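Apart from one protein chain that is not included, each protein chain of the complex appears where it belongs.
As written, the chains take the letters A and B, and residue 1 is the first residue of each chain.
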Amino acid sequence: MIKVKKGIGLLTVTALIAAMVGCGSSNDGNSSPSASSGSGSSPSASNSSPAAPEKQKKITIFQSKVEIAESLEALTKKYTEETGNEVEVWGSAGDAYGTQLQAKLTANQGPNIFSVGTGSEAEKLKSYLYDLSNEPYVSNIAPNVALKLDGKVVGVPYGVEGFGLVYNKKLVDPKNVTDLASFTATLEKLKADGKNGLSLSQEAYFLIGHIINMPFALQPDPKVFIEKLNKGEVKLADTKEFQEFAKFMDAIKANSGNPMEVKYDSQMGDFATGKTAMVHQGNWSYGMLKDYGDLGFDVGMMPFPLAGNTKLSIGVASNWVINGKSDADEIKASSAFLNWLLTSDAGKNAIVNEFKFIPAMTNIEADSLDPLSKDVFEATKSGQTVSWAFNDFPPGIIVNDLAPATQEFFLKKDMTGQQFLQKLDAVWAKATK
Amino acid sequence: MKRSSKLIFEILLAAIALAFLSPVYIMVVNSFKNRAELYENALALPSSLSFQYYSKAMDKMNYLTAFGNSLFVTIVSVAIVVILASMTGWMLVRTDNKLSKIIFLTLVSTMLIPFQTLMMPLMQVMDWIRSNLHIPMLNTHGGLIYMNIGFHASMAVFLYHGFIKSVPIALEEAATLDGCTKFGVFWRIVFPMLTTITITIAILDVIAMWNDYLLPSLTLSDKGLRTIPLSTFYFFGEFTIVWNLAMAGLTLTIIPVVIFYFFAQKYIIKGIAAGAVK
């Protein structure tokens, strides 16, 4: 009796595992009708379409930017009021988005619309990205910022973002920060005045991820350079722009506070209270400055003057994409929502005034931008921009490899910029082997 | 105990308690500050004691709905874990053979598996159940309860297993002779004697399930289903955290558990006092 039971149990278990592992990849091809949220698959939605031609199936959105979660929920409510179509917005905290998205896709409960980062993240999720090339709103995307894979447009940018040296206009004159010599002199002078010249902070992107973008972006073709670097054909330590970058890092290390002691919160706090003259940050940091009320000084963003550079680093962090594994009705409904978001007055207004994005669409006016976003927007219009080369870095490398190496650089008193480059070369090689 | 030594103990206890509490202090005072004030001095008392961040946090979290969801999931999960684990634990102790040993060791050793390595396969299993057996395991409270039971089963069995030995076997034998079935013996004789450990397990599981973020975040998607920890996500941005709301939200999350514990621990003491009289 027991033996039989055990046998049945064992069989079930084996069958389950076999089904799970074996069907994993083939599943996606033939089970697409069930590849979406399960509960919403009631036939009523599709049957009712002849009666009310505009009526679409309920869709779900999952996106990474917590800061806009509330406004997005409010906006979808408005959408439902206007069109009668329902949208459910899911939420995820902080940096948990990627993991949760992966879990939901694994469970065949993927959202209909979701967000992906530009570059390697989009590449990884390629097989889920629905081809948007023929959708009407795609033609409004500003030049060069659409998310393209294999020649097809697969994503619409949230907006553009830019970073550089955010500075206190009372303490720093951009004319004095134009190359290594003037940059160093400015830091030294501020130090003598009892101010911290330039502050980085301990978070991986704010410590190294963003600032190291400049030497990469200044390569003739950053993408090719990164590929060569991955194969070990070039070395950072032998490349001119990086050698200069190392000198900048030396100057920062010698003349300003240790970034390892600073968190993003305290970095912006020190800046807002005038203790720090410059921070290497992006236009998003204005949201933080706003919380300090009247600062008593004006802020602006200027280029990081590596090799006399005069351009801001501008790119797209996240893109709206449609899950191609949803069923046809859901894809239709998703595209209808994106169209409404990007072309209706309510949607356009929300993007600029609620989400606080710098629009990447030619049909959206940017009228009420904060000072930092304004600088970014101006640079975009005048073409004074370099790309976000770090989007093409191997996945995870900034957090897992470059940041630890940079920590070592700032914590070891006798480590020089050149040694730092060699260290970066070493960890890069290890991460890509 | 002598009076003086008792006093020393009391002081020692109070000192440790204070040291233990300093992080709680930081959490509470900063739930009353704005960003500038927090930056100025995180240790200082707030300049005003206004509960605006609490009401704002409650509003954003949709606190009452989330509270109801958390309460439902936690109570049902803990109740089932206690019932099933006590039965299993008792059987494994009282049945002295190889199979029980293997089951026990399997249960115990799985407690060493990091959850992070189980979560993706778990999603696949749940999807398999959904699409083949048509039981909605994901995005439902029932599914979450089911997984809660599975993940907390081994610790509960482990704890019961350790404490069941202190139940005199003679009582059980007597009851069997009186014609009780195993079921009767367990529920009438054994389970009442396990009150202390049952409450201990309930406390530990309530904490774990009430505060759990990861598992619910993987299984619950819809807004209306969110538990309390899930609904605090609004305050945790990509790079920064809205500290005052996050701290207020956390305080609101833990208050119910502290109240629960305060009453439950009194019950432990009482239960023991009653047991000791016998």
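Criterion: contacts are C-beta pairs under 8 Å (C-beta built on N, C-alpha and C of every residue); 3 or more make two chains touch, one makes a residue touch a chain.
In this text, contacts and distances are computed from a predicted model.
**Q** If you had to name the missing chain as UniProt does, which of "Sugar ABC transporter permease", "Cytochrome d ubiquinol oxidase subunit II", "Heme exporter protein C" or "Pyruvate dehydrogenase E1 component subunit alpha" would it be?
**A** Of the names offered in "Sugar ABC transporter permease", "Cytochrome d ubiquinol oxidase subunit II", "Heme exporter protein C" or "Pyruvate dehydrogenase E1 component subunit alpha", the one UniProt assigns to the missing chain is "Sugar ABC transporter permease".
**Q** Where the complex has a chain not shown, which of B:Lys56, B:His141 or B:Lys182 is the residue touching it?
**A** Counting the whole complex, the residue in contact with the absent chain is B:Lys182.
**Q** From the listed residues A:Thr99, A:Asn140 or A:Thr178, report the one that touches the chain absent from this view.
**A** A:Thr99
**Q** For the chain that's not shown, point to the residue among B:Phe32, B:Phe67 or B:Trp90 touching it.
**A** Residue touching the absent chain, from the options given: B:Trp90.
**Q** Touching the hidden chain in the full complex, which residues of chain B are there? Just list them.
**A** Here the touching residues of chain B are 1, 6, 9-10, 12-14, 16-17, 20-24, 26-27, 42-43, 84-85, 87-88, 90-92, 95, 103, 105-122, 124-125, 129, 146-147, 149-151, 153-155, 157-159, 162-163, 165-166, 168, 181-183, 186, 196-197, 200, 203-204, 207, 211, 213, 229, 236, 241, 243, 246-247, 250, 253-254, 257-258, 261-262, 265-266, 268-269, 272, 276.
**Q** To test your reading of the contact rule: which positions on chain A touch the chain that is missing from view?
**A** 1-2, 5, 13, 16-17, 20-21, 24-25, 27-28, 94, 98-99, 102, 105-106, 108, 124-125, 127-128, 204, 258, 260-261, 263, 325, 394-396, 399-400, 403-405, 407-408, 411, 431
The rule is short, and it goes like this: only the chains that are shown with their structure count from here on.
**Q** Just give me the whole-number Å value for how far the CA centre of chain A lies from that of chain B.
**A** The separation of the two C-alpha centroids amounts to 36 Å.
**Q** What residues of chain B sit close enough to touch chain A in their complex?
**A** Per the stated touch rule, the residues are 34-36, 38-39, 60, 119-121, 123-128, 130-132, 136, 138-139, 213, 217-218, 221-223, 226, 230, 232-234, 236-241, 243.
**Q** Under the definition above, what is the set of chain A residues touching chain B in their complex?
**A** Residue positions touching the partner: 16, 19-20, 24, 31, 34, 37-39, 60, 62, 64-67, 69-70, 73, 88-96, 100, 102-104, 106-109, 111, 203, 205-206, 264-266, 269, 272-273, 284, 288, 291-293.
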